[in-house]
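One structure, as structure tokens, below. Some questions next.
Here the complex is missing a single protein chain, while all its other protein chains stay put.
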Amino acid sequence: MDTIDFIVHLTIKYIVMSNDTWLLSLQTETPQEGFELAIKLSRMGVKYTQPDMEVLKKLRTDYANNASNLTAASSVVAMHFQTVSAANNYWKK
Amino acid sequence: MDTIDFIVHLTIKYIVMSNDTWLLSLQTETPQEGFELAIKLSRMGVKYTQPDMEVLKKLRTDYANNASNLTAASSVVAMHFQTVSAANNYWKK
Amino acid sequence: MDTIDFIVHLTIKYIVMSNDTWLLSLQTETPQEGFELAIKLSRMGVKYTQPDMEVLKKLRTDYANNASNLTAASSVVAMHFQTVSAANNYWKK
Amino acid sequence: MDTIDFIVHLTIKYIVMSNDTWLLSLQTETPQEGFELAIKLSRMGVKYTQPDMEVLKKLRTDYANNASNLTAASSVVAMHFQTVSAANNYWKK
Amino acid sequence: MDTIDFIVHLTIKYIVMSNDTWLLSLQTETPQEGFELAIKLSRMGVKYTQPDMEVLKKLRTDYANNASNLTAASSVVAMHFQTVSAANNYWKK
Partner (left out) sequence: MDTIDFIVHLTIKYIVMSNDTWLLSLQTETPQEGFELAIKLSRMGVKYTQPDMEVLKKLRTDYANNASNLTAASSVVAMHFQTVSAANNYWKK
């Protein structure tokens, strides 16, 4: 029963998500745009886990004023920037 | 004795898991589908450790309302997205 | 309504950010300059999340005097240094 | 004296470990089998540090019911899955 | 007394370390040997920071009985295993 319930839940989520196309490409014009895409990816990773915008805004105040949480957030950005940089061949000319 | 017990335990687990084919390919059509696959992989990593859906649902409420846990969850997504992105050659055209 | 609010917020942020070009290239002359770029990227990851300089300065005092936070900051530098090093083909001669 | 003691300790450990061949290859048939190998590698990383099965079972109950620990466990799986995926060239056809 | 001992030890450290060749190659015969090398690298990372064997043994008891610390230790092994696996071209035949 649990397993069936789980599958249903997933199906609904994916429909909701696919309504909103937010990531068309990993390629960007400049490294800075790539960095900003990495920030967007970090936030979307959080948003998929906690889609309630009211809760997110409240939590945001918490971690944006905490040194340890800010560093953790920065580490997620770093990981995504690795991906985006590789996708753009490091914007080598 | 412990070692034998361990092997038996593992064998049972793998049978249970192989009943359910949930990952056929790392290739996706778009980067966004790749991101959603990364989220699925993150959740499966948790599910293999704690297969009890009732416990998982309860814990989910805990970490989805905690800034630090949400960031940690987002970092796992970032790691899997690195893998999926490489598997898709970063969806380069 | 929440979703619309979110998009507006993002749009404003990106305009603010693009006013300030801070990352033109991942290529550096030497490995040490690459390391210093990695430090800059780590800080920008934090700054995008908490743009208020007054809050940042206050938090900086907190984590710069805490062993665990310093190590976490160093790990973010390590990740960005991976990216920058790859972008420079490890400054191989 | 300490150094000698250390070397002896290491030697004994490696003999014990090499008695049990548990990893023959990183190549798997499917991505899902690769994911399950990643889970096995995560567990072996723990087992080498704490070989006492009784302690491990006790600790397992602890972290399998804690959201933060489950996410941390999932991050280790993600790292190993990166390795296994690369070893299999991402199961590209 | 411990601190003085520590400083003296550090000065000697680089001499001691270079006296003691503990890493000749990243290449191993099998994946399992590669995994065991990853464990050795993880421990050496700790040992360079805390060279006092008495302190290390004491701390080891602490973290080997703590679920969260064990998972963290396993994550370091995972990182080194990525390196060793790449060094061995994933032991592809």
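Some observations on this one:
All chains are identified by letter, namely A, B, C, D and E, in their written order; residue positions are counted from 1 within each chain.
What we mean here is this: a contact is a pair of C-beta atoms (placed from the backbone, for glycine too) under 8 Å apart; a residue touches a chain by one contact, two chains touch by 3 or more.
All figures in this text were calculated on a predicted structure; none of them were measured in a lab.
Even with one chain removed from view, chain E keeps its contact list with that chain: residues 3, 14, 17, 21-27, 41-42, 44-46, 48-50, 55, 59-60, 62-63, 66, 68-69, 72-73, 75-76, 79-80, 82-83, 86-87. Where chain C meets the missing chain, the touching residues are 20, 30-32, 35-36, 39-40, 52-54, 63-68, 70-75, 77-79, 81-82, 85-86, 90-92.
We take it that only the chains that are shown with their structure count from here on.
With each centre defined as the average position of its C-alpha atoms, the distance from chain C to chain D rounds to 32 Å.
Mean C-alpha positions place chain A and chain D at a centre distance of 28 Å. The set of chain A residues touching two or more other chains comprises 63, 66, 68, 72-73, 75, 79, 82, 86. Taken as a contact graph, the chains are arranged in an open line, each linked only to its neighbours along the path.
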